[in-house]
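Here it is, the structure in full.
What you see is the complex with one protein chain gone and the rest in place.
Going by the order they are written in, the chains are A, B and C; count residues from 1 in each one.
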Amino acid sequence: MPKKINVTVWNEEDENPKHQPAYPEGIHNAIAAFLKNDEQIGTLRTATQSQPEHGLTQEVLNDTDVLLWWGHVFHGMVSDEVVERVKQRVLNGMGLLVLHSAHASKIFSSLLGTNTHNLRWRENSERERVWVLEHNHPITAGIGEYIEIPESETYGEHFDIPTPDELIFVSWYSGGDIFRSGCTFKRGLGKIFFFSPGHESFRIYDMPQIQQVIKNAIGWAAPVAYPTLLTQHQKVSPEELYKKANVLE
Amino acid sequence: MPKKINVTVWNEEDENPKHQPAYPEGIHNAIAAFLKNDEQIGTLRTATQSQPEHGLTQEVLNDTDVLLWWGHVFHGMVSDEVVERVKQRVLNGMGLLVLHSAHASKIFSSLLGTNTHNLRWRENSERERVWVLEHNHPITAGIGEYIEIPESETYGEHFDIPTPDELIFVSWYSGGDIFRSGCTFKRGLGKIFFFSPGHESFRIYDMPQIQQVIKNAIGWAAPVAYPTLLTQHQKVSPEELYKKANVLE
Amino acid sequence: MPKKINVTVWNEEDENPKHQPAYPEGIHNAIAAFLKNDEQIGTLRTATQSQPEHGLTQEVLNDTDVLLWWGHVFHGMVSDEVVERVKQRVLNGMGLLVLHSAHASKIFSSLLGTNTHNLRWRENSERERVWVLEHNHPITAGIGEYIEIPESETYGEHFDIPTPDELIFVSWYSGGDIFRSGCTFKRGLGKIFFFSPGHESFRIYDMPQIQQVIKNAIGWAAPVAYPTLLTQHQKVSPEELYKKANVLE
Partner (left out) sequence: MPKKINVTVWNEEDENPKHQPAYPEGIHNAIAAFLKNDEQIGTLRTATQSQPEHGLTQEVLNDTDVLLWWGHVFHGMVSDEVVERVKQRVLNGMGLLVLHSAHASKIFSSLLGTNTHNLRWRENSERERVWVLEHNHPITAGIGEYIEIPESETYGEHFDIPTPDELIFVSWYSGGDIFRSGCTFKRGLGKIFFFSPGHESFRIYDMPQIQQVIKNAIGWAAPVAYPTLLTQHQKVSPEELYKKANVLE
């Protein structure tokens, strides 16, 4: 039986009707609610910026296999120390799901190296169709050919990201835009999935297909293992490496 | 519990001490032997060229989730009709493991579109080190930083393949060559893994690490699902598509 | 001064008002017309299916640096021998531009290995916006952020191609589809660019931006050199290779 996945859902805020009008209970709690009965998940936590160390102590991170990150207007208030801690944990193997406006978060731009806040956007309640480009992929299992979102916030290219390792979804908007709305990136030992659907004004996280994508992505992003590489900027010959390595034979 | 994976191991020959001197039982049987107790596997078959339709009837293929292909000197004797049948099954989602000298097989070059027989080689009993480039990947789980093969056939660049979707292994040879020895490719809905270690004169398939890579790759290549896309060169609007699609809601 | 590029424009037909209603002069002639004054081009030829060997003799191919391919309804009538000859020339370094409905051509599917005829389509005179994903790329120089095509044929996903080496353009259609409309692939030594805009019923090839993309792509696809690799499936040690190679020192 595969090991259970420990998941932490992070939000820049607690409940705040002004910034999360569609989610009076807080977006982190809305996401945690549909993950609660997911059998692949072990410990399920939420954490928010208002907590000490934003709720992301080294202990919490060490016990987290996949971290979900939601942020919108307070990216600048996240401490650089916590961002660096999360980053090193991702490079050591923890999975990271970057949701919607978290494209502009410090942790995402720090891992990708580009100005990820740069994209085009408007709030116009347009229709969004999230087309699947990668079929037979763990993240799109059970989704069909596209997801229809009746009303959404529009994101448009050019989105300043490196070429994704895999381009999973591309969205169509009725106003004339397309957007790379689902992208995977591997950085260090960690797997990252960016998924744009999920505005604070529409209850998109209630859609079964959106929930399925997030559950699928948690399974995909969970580390196969946390290998301890011996090649940490040190002098070591292949022979020593071979002797030390925890290999099969 | 995940569905069991049906596996078929194909060889261009039956037992043949001349062409498979290290494997008097036949390479397909040697591979099947170490897969026999793999719990992820359901039906385990072997098939060879001497059988009617090379043992790869439509019925067998339809019941195969991952096909392992070993060939060396008789690539030209494989019927084009069977190659096309295997190809279409891969494009529909079946996984394919291309082993060692099968780099020159019709099925591999047909799926990749290049002259995959082009590489440099010599039989000089050199040492091979198979370095892992992708850690935290299902195919390399449990392998450590490299696999040491005391005596191997040497393959060298330039190897005429398209840029792999993922470069999993690169081999070092004591004679001065490097080689992209483990590569993944996605074609249609199917996942393909090329893995070069495994000569007919050295019992490399007895090495536990090599066996682990093959087992890992079977798990990786097994289809998540066999989706029936509606977009088979037909006129259909997104609305019709949406109605017909077997989606979640 | 860089070497001039020899270009051949191929069409499955000569003039045919039934199949190319918007181009009474033949699409190959319409394309050749706007290439005529391109200073980067040396010899400019056209060739059609009705000619002996479809106009693509070994001599013509050997003197062609970039081949443009337009086909629509007569893909099946192209001889396999000519397709194989073109394919080998691409693998040896010739550039190839695959235009519009040539996605279903034998040469394209043979080089990519997938069922490239599979996509969704309709003729509905919809608006198409061809969004640029790769800025600062030779193919998109001078194009701006997108190309607006007032009336177009609609192509939609899922398009059965391997993951492109570079995804240059993604099109938006007013009817609800997106499509990977500009893709690069490297196969062997040759560079391939697929570009979907260019229907037989709309004079899209008259648009200055579309002409610019094609000119840019010719410059991009032209081979840097036609290296003669020594690694053509032969036994050769690195030392021999080094002695024989035409290297700088």
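What we mean here is this: contacts are C-beta pairs under 8 Å (C-beta built on N, C-alpha and C of every residue); 3 or more make two chains touch, one makes a residue touch a chain.
Quick caveat, the model's predicted, so the values are computed rather than measured.
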Partners of the unshown chain among those that are drawn: A, B, C
Touch criterion as defined above, residue of A:Gly156, A:Pro197 or A:Pro223 at the omitted chain: A:Gly156
Touch with the omitted chain, as defined above, among B:Asp38, B:Glu53 or B:Glu157: B:Glu157
Residue in contact with the excluded chain [from A:Trp10, A:Tyr23, A:Phe185 or A:Phe202]: A:Phe185
Sole residue of C:Lys4, C:Arg45 or C:His135 that reaches the chain not shown, by the stated touch rule: C:His135
Residues from chain C at the interface with the omitted partner, ascending: 93, 129, 135-138, 141-148, 189-191, 207-209, 212, 223-227, 229-231, 238, 241-242, 245-249
Contact set of chain B toward the excluded chain (per top definition): 129, 131-133, 135, 145, 157-158, 163, 166-167, 170-173, 176-178, 180
Hidden partner chain, residues of chain A it touches: 87-88, 91, 104, 110-115, 117-122, 156-160, 162-163, 165, 175-177, 185-188, 229-239, 241
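One rule holds for everything that comes next: only the chains that are shown with their structure count from here on.
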Inter-chain centre distance, chain A versus chain C - centres from mean C-alpha coordinates, in Å: 37
Touching two or more other chains - residue numbers and ranges from chain C: 157-158, 163, 176-177
